[in-house]
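In this view, the complex is presented without one of its protein chains, the others remaining in place.
The block that comes next holds chain A.
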Amino acid sequence: MGFWTSYRLRIQRRRWLVRSIRKRRELRSIADRTPSINRDDLLLFSTQRNEHVRLPYFLNYYREKGVNHFLIVDNDSNDGSLEYLAEQPDVSVWHSRKSYKRSRFGVDWLNWLQLRYGHGHWCLTVDPDEFFIYPFCDTRPIRALTDWLDASSIKSFSAMLLDMYPKGRIDEQPYRAGQDPIEIASWFDAGNYTMDKNKLYGNLWIQGGPRSRVFFPNEPEKAPALNKVPLVKWDRRYAYVSSTHMLLPRGLNQVYDEWGGEKASGILLHSKFLDTFTVKAAEELHRKEHYAASVEYLAYAAALKDNPELWCKWSEKYINWRQLEILGLMSKGNWA
């Protein structure tokens, strides 16, 4: 990387940071329990809007995995989720009425919270419909992973988004609060992912999966990106650039090996496609608060009208992380 590119990226990173500091004014603290954060605590950052039904399972899942504190931005919910979050003993929650899109889909808000509270902590940034899977997650807490990453001098950990879907129509089985969404959306595409290197930021750009297969069969270039780096040993100089797909400084995006080896990596099980999705898709279509003028949601709405089945004969049913490892979707790397 030349001096000029390096300089440009530095300026860009500073700009995102300044922007996030400016955007902090859009956040109003509802419940601030951040003084209770200890030095080594594992923090989880998230934005949410009207996800009340998902929150109980979401919080419990990550509590069990060893997350110590949740820092959540609520984007103007009206389903009681804000109140629910404010009651939780290990949650700090902020509220914003401002545009999700103008905050670059929540990235500015979270960059601010990470700048303010994340410095020196391992920070996990996930949405309420994303469940972090990592090697040995059935027997070891996330702390085991972060301790190992610390010992290996690794600062960021990759976890590709894996879209999960139910068999049959998406809206066939209703989701109840507290239920494991993977019980319903337990299927995934095992081997139709494409990846390309982003020369500027150094990250891999991964696409594919059911969304590309069903919603964008003829324009796969429009399918959403699936590469994510959700777990980072945060430093106040870091900034997420676009969702959690990539970060600056760009060394943090180097989560893959280029010399034939496999680095350790995980998966984010993405349980977006539940019965709640159809309603959400319709709403998002009106709000137009999502990426690229909600092109994704336009495609969903079009496809969902006639045949909302993502399942096919070759779909794979989720069992555990070892299955994902064998399929080559994630890797233990040299963690044993």
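As a working rule, a contact is a pair of C-beta atoms (placed from the backbone, for glycine too) under 8 Å apart; a residue touches a chain by one contact, two chains touch by 3 or more; residues count from 1.
Going forward, contacts and distances are computed from a predicted model.
S.K.: As a check of understanding, state which of "Ferredoxin--NADP reductase", "Peptide O-xylosyltransferase", "ATP-binding cassette domain-containing protein" or "Heme exporter protein D" is the UniProt name of the chain not shown.
M.R.: Choosing among "Ferredoxin--NADP reductase", "Peptide O-xylosyltransferase", "ATP-binding cassette domain-containing protein" or "Heme exporter protein D", the correct UniProt name is "Peptide O-xylosyltransferase".
S.K.: Would you indicate which residue among A:Ala86, A:Met195 or A:Leu298 is in contact with the undisplayed chain?
M.R.: Result: among the candidates, A:Met195 touches the missing chain.
S.K.: Hey, which of A:Asn75, A:Ser158 or A:Thr244 is the one touching the hidden chain?
M.R.: A:Ser158
S.K.: In the complete complex, which positions of chain A touch the hidden chain?
M.R.: On the side of chain A, residues 136, 139-141, 143-144, 147-148, 151-152, 158-160, 189-197, 204, 206-207, 210, 212-213, 217-221, 227, 255-265, 312-316, 328-336 touch the unshown chain.
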